[in-house]
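Up next, chain A:
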Amino acid sequence: MDYSIEKFLWAFLGLFIILNWGMLMSALMRRIGAKLAGRIGVPLYQPWVDLLKLMSLKTWLSHGVMYYIGPVFRLVGGVGMFLFMPVIFGIEIWSNYSFSGDLILLLYFQSFGMLGMAMGASESGSPHAAIGISRGLSQFAAVEVPMTLAVIAIAIQHQTFSFSEIMAAQQGGIMNWTLFTNPLASIAGMLAMLGAMSHSPFNLVKAPNEIPIGPPTEYHSSFLSVLRTNSAILHVVEAALFMNLFFGGADSWYMYIIKTFFVYFISVFVGMVFPRFKIEDSIRWFLKWPTAIGIIAVIVAAYW
Partner candidate 1 sequence: MEEDKKDKFLAPENEIRQVTAPDGSIIEVNPLEDYFSQDRPKPYKVRKGPVEDFLNWARAESLWVLGFGTGCGSIEIPPLVTPRFDMYRFGIQMRATPRQSNVFVISGYLSVKTLKRAIRAYEQMPSPKYVVGLGSCTINGGMYYDSYNTINRLDHYLPVDAYIAGCMPRPEALLAGFEGLKKLIKAGKGHKANEYVENLDWYKANQKKIIKDWNMPDYNW
Partner candidate 2 sequence: MQKGINNLIEKFGASDLEERRPGLSFITVENTKAVAAITHLKDIDGYTVLSLITAVDWIEDGIMQLTYLLNNPAEIAEIGLRVMLERKKEAGESMETIHHLWPNAKKWQQELKEMFGINFPGSPNINDDFILEGWDAAPPNRRDFDTKKFAEETFFPRPGRETHDPAEHMKKNMYPKNPADYTNKKYNPNR
């Protein structure tokens, strides 16, 4: 792998673009939601203003070392997912630090942030944070099952654990996408995505009214700005992950922005339509239909 300064700078530029696109996208989605309710909605620059304001707030609080490290872990989870996944297919400078086993590393990085957050949130001592994080971890364990099954099915189908090769296999027309070559794995994966994005049916983790904001209850000022930066990055990167797996990846930044928008929009759309699941219902739901479809997808991929 190439570890030169130049490579690092390109990756950093990519991260910067992704961060700003994530913020713009969150404002866009909030505006779309507002239009659905007949409101006008936030100005497009609101996420940046919020971030600036959070950074300008004063804090004298300390809950211990893990409290400081929690948001950093969370950010590392998002940035790590970005770094080890090729951004644009076929362009060397936008391939980041992807390598032949990056799909497995990505699956690990998905839960990395959640684990860091668990340690930081429990250090803050707020009971709401403890409730939120226990819900988050148990739901994430349930989301991982169909997602991993879908990834295994795709890995068997293409005989590889490398993003670049999976993306390469999907090039040359819309009918080569995994969505059409392996629909069962795609359905399982996209249902798991709804949980991974933690939008409305599965957002009990951060239920703002029942358990004030959940895990980040005690996080404020700069800590919260780190968390919000991460959520902007993570939403784009999660969307890119599923875009790469099922929708043929992107061969230019235009394609990247359009496809991530629509993949993210699926989860927002479902969130606008369906109300929130209780945590036990959401776990049961993930372990029922998406898991069953995922198992069938693996069997089909192995014995077809």
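The working rule: a contact is a pair of C-beta atoms (placed from the backbone, for glycine too) under 8 Å apart; a residue touches a chain by one contact, two chains touch by 3 or more; residues count from 1.
Keep in mind how these were chosen: all candidates are chains of the complex that A comes from, given by their letters.
Bear in mind the structure is a predicted one, so any value in this text is a computation, not a measurement.
*Asks:* Which of the candidates 1 or 2 touches chain A in this complex?
*Replies:* Per the touch definition, chain A is in contact with 1.
*Asks:* Quick one: in the complex, what on chain A touches candidate 1?
*Replies:* 30, 34, 37-43, 46, 49-50, 52-53, 56-61, 128, 208-209, 212-213, 216-221, 224
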